[in-house]
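Note that one protein chain of the assembly has been removed; the remaining protein chains are unaltered in position.
Right, subunit A next:
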Amino acid sequence: MKQEQDAALVAAVAADPRYRALVARRARLGWWLSAVIFVAFVAYLLLIAFDKALLGAPIGDGVTSIGIPIGLGLILLAIALTGLYVAHANRHHDAQMAHILKDHRA
């Protein structure tokens, strides 16, 4: 019984243009953010492979090299992007999805 209800709900939701738009938006966000972290990491590896001297160059007159803020920055970027996605999903996606599901369950 529950399964039949679910199947009917699935079919109804699948046909809802609001659902399709939401899923497309969410997927786009996911792929974009994946691309950002992927490209940033590969760029970092290529920099290590091809220009070690650049990463080793000191910042200003100090000892700290350019590579250090870049490496630590990559760690912080990973955390920041994760936070961005979760904040966005909590604020927008969940409420919109709940709204769509509620319409079809009623």
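Operating definition for what follows: a residue touches a chain if its C-beta (ideal position, glycine included) is under 8 Å from a C-beta of that chain, and two chains touch if they have at least 3 such contacts; residues count from 1.
The rule is short, and it goes like this: contacts and distances are computed from a predicted model.
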> Which one, "Oxaloacetate decarboxylase beta chain", "ABC transporter permease", "Cation acetate symporter" or "STAS domain-containing protein", is the UniProt name for the chain you do not see?
Replying inline: "Cation acetate symporter"
> In the whole complex, what residues of subunit A lie against the chain that is missing from view?
Replying inline: 3, 6-7, 9-11, 13-14, 19, 23, 26, 29-31, 33-34, 37-38, 40-42, 44-46, 48-50, 52-53, 55-56, 58, 62-65, 67-68, 71-72, 74-76, 78-79, 81-83, 85-86, 89-90, 94, 97, 101
